[in-house]
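Missing here is one protein chain; the remaining ones are kept as they sit in the complex.
This part shows subunit A:
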Amino acid sequence: MALLLLTCLPFVAALVLGTGASAPRRVHVAIAGGASAAGLALLLTLAPAVLAGARPAVRIAWVPALGLDFSLWLDPLGLLFAGLILGIGLLVVIYAAGYLASAERTGRFLSFLMLFQGAMVGIALSANILLMLVFWELTSLSSFLLIGFWRDRADARQGARMALAVTGGGGLALIAGMLLLGQAAGSYELADILARGDVVRASPLYPAILVLVLLGAFTKSAQFPFHFWLPHAMAAPTPVSAYLHSATMVKAGVFLLARLWPVLAGSELWAALVAITGLVTMVFGAAVALFRHDLKAILAYSTISQLGMIMMLLGFGTPGAAAAAVLHVLNHAAFKAALFMVAGNVDHETGTRDLRRLGGLAVLMPLTATLGTLAAAAMAGLPPLGGFLSKEMMLEESLHARLGAGSWLLPALATLGALLSAAYSFRLAVALFFGERRTGEVAAPHDPGLAMLLPPAVLAMAALGFGVLPMMLAEPIVTAAAGAVTLGQAPHLHLALWHGLNPALALSAIALGCGALLLWRLPLVATWAARRRAPDAKRLFDAALDAIVRGVRRASGIVHRPSLQRYLLALFAVVVVLGIDGALVSGIHAGSRPTLPASLAAVVTWVALIAATLAVVVAQRRRFLALVFISVIGLVVALAFVHLSAPDLALTQIAVEVVTIILLLLALHLLPDAPARLSSMPRRIRDIAVGAVAGIGAGWLAWAMMTREAVESISAYHWANSYKGGGGTNVVNVTLVDFRAFDTLGEIIVLGIAGLAIFALLEPADRGTAGRRLREWREDMAHSPERHPMMFVMATRLLLPLALLVGIYIFLRGHNQPGGGFIAALVFSIAILLQYLASGFDWTDERRRIGEHPLIAWGVLIAAATGLGALLFGAPFLSSSFGYFHLPLIGEFELATAMLFDLGVAAVVVGAVMMALAQLSHVAQRAARQSDGEGA
């Protein structure tokens, strides 16, 4: 329970901060600081038990089928990292309160920071590697938001994007690696995986797992050659840098490798990849840091270098080295966060971070200078600070590492790394605080307020304390965490400043001495280094990104042509090929079911249909003519339904036919009438061939189906229960409103959405380019000067009540006789449409009380409410109920809830049909009026 609270607390704080962005800054800081402090306090109450060997855990099934559980635990390693995250998080919140200008949106900033904190805590506490991946991705995303917080600055945006591309790309590799790891170990639970290290290392998947996981860890921890995003991420506000790049984000990769150390470490491949990458990164980062002038750039490259050192230690694969790595994680977090804050103070007070414009600040900013010097000394590895201890352990381990055993190269390079680290640390402190007085943008800078001094002071004191009182402050947690990393193989640490005269001490002394020497002679070296032209990683990255984007554009340009014909041709061709394949596999012979003889009338109407279809094809470019033929086809289809015992279908078809033709006529009014032919002869022949094959296939399929016996279907059930259960004798209607009412509900919703989409398409059609074209539109056809012929107007007005009566009649009888909501709605629509046609748009629109939107909305609501009503009576959704009543004069009649449902259906259909037609005619009307107005 405590673990859940620990993980959720930062997310809750992020949510509160995000929604309450308008609250005053005090409140924001109180929420973020309070959440961090509460989390830290909670963690500390758990700490004694964890250090004593307890492993609190919580596991909630999430997607058990995938092996993904919301599974958290707390072991000493997680405790160490969570402590760093929450502790430094608290200090960073306090620091940010002083650092951010009053105009900054602190709510937004702290919300992102808390989101990031929650993700990091989640990584530290995850006991399931899939869950860890989720949090891992969340850190990439939230760090993107933090780095790019000053979104009006181009460098911030680019830095954020680069960090996301690199760490996100590594995250993808990590996902693959973790999935393979889970497969090799047979579980995604960390406890199981840690116990099966031998199995994983023996698995043939091991090299792939290792490389993929390392890609994830190296990108996150900015290891060479993926280091380049970190310096660019310095565009972030300094509190973010202090948080992300000292203790948390970049340590996530280290944490991951420490976490999986018992599983993945111990092989030659591990040692080669991790130790060498770490070593190269350490030396490279330190060398670059030495020649930078921007404070934060120095700190960024020094972070790269220090992380390289931790990586190298993990890579050695020995328990002692792992312990040294853990100790350095602690030390680095303390002094690097302090240094970032000191750099922030200097930047904040002097307006610059350029070392060349700064100097002698010790007199002006004594407190900042003290803290900065202390932290820099820890980074240099000077006794009696914590950095000295871990550096000595590192040098000691480099002498004993199995990698390149006995060779002098490894200790020499490790010493070189330490030497360069000492040199840039000295340079930082000396150039900033001593020597000639240079104060950047302002004349007399001074120490900032308490909020910006307290956090670095706490951290610098910690850096000092880890050296002076190591056995009290660092040993318990480091021993326990190292034990967790190595599954109990770690030696019992004896941390002390003085271990007697030994080779490591000698190397340490060489590093410090030569480091000081190097600083003294730095100008010479700098001129030499300036002549070496290092490749600019950002330019390479940008070029690579550009090349990828170009390649993808070209590829999608090849696949995605703005030609509907190509897509449809591919679609039809695939269907034809699949159909032929299916026919070859399972046979498509005709059956022996007796056929029905065709009457002469049937043959004649068939001839009409065939002729009309051919005529449509031939007359396709003479559009009004094509419409006439289309309507012939619709008519014949309706007649076929009449003949073949489907009265409901016939009624629906004929009504839909009418509205479809009116719709197409209205659309044609605005579309070009008889356009030129576009397709070439070969293309037409090809399309005729495709059409012919498809037609023959479909026809034969229909023939084969109809000449075989029907399989037993659910129809018999519908038939048997229609009257008994549904209270109606029209089985088709009962099926629609009762048996399959859920389908119908879905269908009217789709219809409603289509209506709304039509509205959305036509509503803005008179604006912008479309509006201009509409205004330029000219009547291209002569028509009668009499817009609304009297006879037509009078006849349709007389017809209206009759038509509405017919609609109501069809609706009411639908349950037992052919009819129902669909057909009634279409009849209604046609009745109203006739008014539009005869009396004009304006006349009719004025007299209409209910708009299409409410019709659609109420229809869906009525239908859904009817269905939900059934739940009140304990029946399943959309069950209908009915009863028979007697009224004087009218006699026996039936009422069914299904009729209410049908009413909803009818409302939606009327709404959608009217939406399409009325909106279209409205647009046409506007265009025509324009045309008239200009013609007159």
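One rule holds in what follows: contacts are C-beta pairs under 8 Å (C-beta built on N, C-alpha and C of every residue); 3 or more make two chains touch, one makes a residue touch a chain; residues count from 1.
One rule holds in what follows: contacts and distances are computed from a predicted model.
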item: Candidate names "Aspartate carbamoyltransferase", "Xanthine dehydrogenase family protein subunit M", "Multicomponent K+:H+ antiporter subunit C" or "Cytochrome bo(3) ubiquinol oxidase subunit 3"; UniProt protein name, chain not shown; value: "Multicomponent K+:H+ antiporter subunit C"
item: Absent-chain contact - pick from A:Ala23, A:Val430 or A:Leu569; value: A:Leu569
item: Option touching the unshown chain, where A:Leu141, A:Ala529 or A:Ala646 are the choices; value: A:Ala646
item: Option touching the unshown chain, where A:Ala32, A:Ile758 or A:Ala928 are the choices; value: A:Ile758
item: Which residue of A:Ser22, A:Ser102, A:Ser592 or A:Thr769 touches the chain not shown here; value: A:Thr769
item: Subunit A, residues in touch with the chain not shown (by the definition above); value: 561-566, 568-569, 572, 593, 595-598, 602-603, 606, 609-610, 613-614, 616-617, 620-621, 623, 626, 630, 633-634, 637, 640-641, 643-649, 652-653, 656, 659-660, 663-664, 667-668, 670-672, 675, 678-679, 687-688, 690-692, 694-703, 705-707, 710, 713-715, 718-719, 722-723, 728-732, 735-736, 740, 743-744, 747, 750-751, 754-755, 757-758, 761-762, 765, 768-770, 773-774, 816-818, 822, 826, 909, 912-913, 916, 919-920, 923
